[in-house]
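Here the complex is missing one protein chain, while the rest keep their positions.
In order of appearance the chains are A, B and C, and numbering begins at 1 in each one.
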Amino acid sequence: MTTMDLSVKIGTLEMPNPLIAASGCFGYGLEYADLVDLSTLGGVASKGLFLAERQGHKPERIVETPSGMLNAIGLQGIGVHRFVAEKLPELRARKARNIVNICGTTLDEYVEVARVLSDAEGVDAIEINISCPNIKEGGIQFGCSLDGTFNVVSAVRKVTRLPIIPKLTPNVTSPASFARAAEDAGADAISLVNTFLAMAIDVEQRKPKLSNVVGGLSGPAIRPIAIRMVWECRQEVKIPIIGMGGIMDWRDVIEFMLAGANAVQVGTANFVDPFIWPKLLDGIESYMQRHGITRLADIVGAVDTASPAKAHA
Amino acid sequence: MTTMDLSVKIGTLEMPNPLIAASGCFGYGLEYADLVDLSTLGGVASKGLFLAERQGHKPERIVETPSGMLNAIGLQGIGVHRFVAEKLPELRARKARNIVNICGTTLDEYVEVARVLSDAEGVDAIEINISCPNIKEGGIQFGCSLDGTFNVVSAVRKVTRLPIIPKLTPNVTSPASFARAAEDAGADAISLVNTFLAMAIDVEQRKPKLSNVVGGLSGPAIRPIAIRMVWECRQEVKIPIIGMGGIMDWRDVIEFMLAGANAVQVGTANFVDPFIWPKLLDGIESYMQRHGITRLADIVGAVDTASPAKAHA
Amino acid sequence: MPPVDVRATVISNVRLSHDYNVLTFSAPEVGALTEPGQFVMVKTTDTSEPMLRRPFSVFEVLRDDLGTVRAISILNKRAGRTTNLLYGLGAGDPIWCLGPLGLPFNPPESGDAWMVAGGVGLAPFATLAEALVAVNVPTTLFYGARTGEELYYLEFFDRLGVKLVLSTEDGSIGEKGRVTAPLETSLKELSGPNQVSIYACGPEPMLAAVAKLAMQYGQPSEVSMERTMGCGLGGCYSCVVPVTHADGQTRYVRSCIGGPVFDGAVVAWE
Partner (left out) sequence: MPPVDVRATVISNVRLSHDYNVLTFSAPEVGALTEPGQFVMVKTTDTSEPMLRRPFSVFEVLRDDLGTVRAISILNKRAGRTTNLLYGLGAGDPIWCLGPLGLPFNPPESGDAWMVAGGVGLAPFATLAEALVAVNVPTTLFYGARTGEELYYLEFFDRLGVKLVLSTEDGSIGEKGRVTAPLETSLKELSGPNQVSIYACGPEPMLAAVAKLAMQYGQPSEVSMERTMGCGLGGCYSCVVPVTHADGQTRYVRSCIGGPVFDGAVVAWE
């Protein structure tokens, strides 16, 4: 049989396959370097970075929910400067493709973080987090307003030639209109979904389970909603979509791609099984073989909505 | 010990307890009359009714997802006139408190259905479904616009003295602003959440699993988001809130009430266990006893957000 | 009688093949109420993964020597999550069983009974055969499968005195081809209408073919339809079958309460 092509291109970022470790679910990547060869991943999305170091929220920071989990980490992080100095060199040495996730409490901070990363060696793309539901000051006020989204993306666009990938929130009526705003502002791709704003209460203590009261829901529970949003955005924009939300196995990767994703990120599943990466690749390759697919990109958005599946096929 | 008071009042509707069978998950109620004494439920929300009979969507109409399910029934139903003639008399005979869920493809249809029900004997409240994600023509275009919500509720308000309870969609940026619109328009209570618009794809057939392509996600998967939305609405409005989304046991009932719900609906769980009702009541009563609560209404909105729960208490 | 919900215990799991097994469990309360053609909704976990119950015909109602119902069994064929779990259960494992549900087969008004089973569609016919034999209705089982290895419980029906007409797609046992071929052959030999009652369970194309043949030869038929079911009780409207009503209109009928057994002549086959 012919060789299989799983590659994905987002501007200057060329990935051998569509599997990206999701931001905030893979540390800075190096934490997993002994478990998985980072160069075999399509990319590594770093934990969200502000300009300065951040302590994040007090524990409890996570809580499990039915087929999902809430997190309110509060973007604890080492700041962009320490990231460039302490993490990037080793990530480069390990040949990771680095998609650096950036945050800001102001538009200027996004711009400044992006500038620092553009000047650094070894950054392959910038993912702009305008969708973190867990902190009051930053991100989400941009991500929940069409103008805010447009403005942040345009401003970052002006200071970098790196591919920029705004990460959209699912906590809006129409993610597709935000996808449009992002594309109009010059984004090279969009990624979605970030987590769903949610809450869990300890009924015996009558208190929120998370110190931050609310947190973001991730994991398989949200996958059907995320699939719908990716599918809607695919009708709206031409730029690549990085889909995510509850991917647990190769089937889910294919589902996102059929809905319209060019690449995917895997977050929560990595906690459950840090050795998931080669299993995902194997599953995708068997699927391609079984279906005679040589170029994985051919299935992007290929769901046939004209005629639904048979249940009793 | 003193007797326990679990009662809930919504306008003229007085319920002995906060447990309502959710619309579309309990047929017209009579299907379950041999399994559970309908008079022991707080209320029965009927399947959504249009003016005329409707056939609904082709199968497949449901599909299971992680800790949840999608449905796109398409509001198959007998229409309000047959409901009044064929179902209401027996529901009355069985002493069910009937919360009749109404739909419309136009504002006039909502008004007309509400009028028919107001003239009928045995309707205790009207739940206005402006949030069904599964049909193109009706409901959701009202439910996703603040003006639409206000207009439908005001129009129905004018033709009935029955308690009216608009049912809000979760597929919007801020359900609380819709709660406000509903309260301003004269609603006696609001109910939320309806299902989340979602999608599932059969990767082998490369087709949507539902004939309608998209459907509504219900079940425990959505509970943390629903809890957050109820909590947000509780800050915004004073009228009673009927909370729902993924209630599977008594703990979940209490969680919704602590978040701000005065009553709850149980949908998907009823499919898993049609004998759930007395179990929920027992669980609530033990909880009240354990916590020395004599009036269940006292815990509504009582979650203490000033200090989070201890994980290792 | 309303259905009951039993947290039963698996008594035995007999694997018939790589795909089929017979799972016997202690749900006598359900068995005692069951009529042939009715089904149960089962679940193997008390978690939400998987969440919904799944429908299964009651295969056998098992009695002790005194005739007291002790257990029921289902004939399970692996198709997905829950059927895989059911294949893997062992004695002592819990299983939640709600039933009996749905409308049963109606006994023949007169004449012989012909049961037509395709694959796992055999499931409702063990109890139906017992009931028919008990009232001395001459009964035939037309039973088709892919290969002879997938024809199960032949001895059971044989022992009851049921006449067996077998067919396989590969011709390894019985007539080669679809089960509808020997059925048609037998129909042709009938002298007139309303001489036999036909009962069918299997894949939908087979049911449609059986119903049409029955109509063509003027015999009544009842078909057991398979639909995705969310609740089994009429609550969710997931399980609908298009039925042509007396007024000539086709309407969706919930197969869990208006079926799963339908008059083959009223189903609006697609």
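Simple rule for what comes next: a contact is a pair of C-beta atoms (placed from the backbone, for glycine too) under 8 Å apart; a residue touches a chain by one contact, two chains touch by 3 or more.
What you see is a predicted model, and the numbers here were worked out from it, not measured in a lab.
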* Which displayed chains the unshown chain touches -> A, B, C
* Structure fact -> From A:47, A:167, A:180 or A:207, the answer for touching the chain not displayed is A:47
* Check the options A:25, A:102 or A:226 and report the residue that touches the missing chain. => A:25
* Which residue among A:18, A:219, A:243 or A:308 touches the omitted chain? -> A:219
* Over the whole complex, note the residues of chain A touching the chain we left out. => 24-27, 31-32, 34-35, 47, 55-56, 59-64, 66-69, 71, 73, 76, 219-221, 248, 268, 270-275
* Which chain C residues would touch the chain omitted from the figure, given the whole complex? -> 45, 47-50
* Structure fact -> It is residues of chain B that touch the chain not shown, namely 66-67, 311-312
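In this section, only the chains that are shown with their structure count from here on.
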* Report which interface contains more C-beta contacts, comparing A-C against B-C. => B-C
* Chain located farthest away, centre of chain C as origin (C-alpha) -> A
* Please indicate the chain closest to the centre of the assembly, with centres calculated from CA atoms only. => B
* To do: Starting from the mean Cα coordinates of chain A and chain B, work out the distance between those two points in Å.
  => 33
* **chain A and chain C: spacing of chain centres that average the CA atoms, whole Å** => 48
* Length of the line joining the C-alpha centres of chain B and chain C, rounded to whole Å -> 36
* Asked: Where in chain C do residues touch two or more other chains at once?
  -> 48-49, 228
* **Shared-contact residues (touching 2 or more other chains) in chain B** => 59-60, 66-68, 219-221, 248
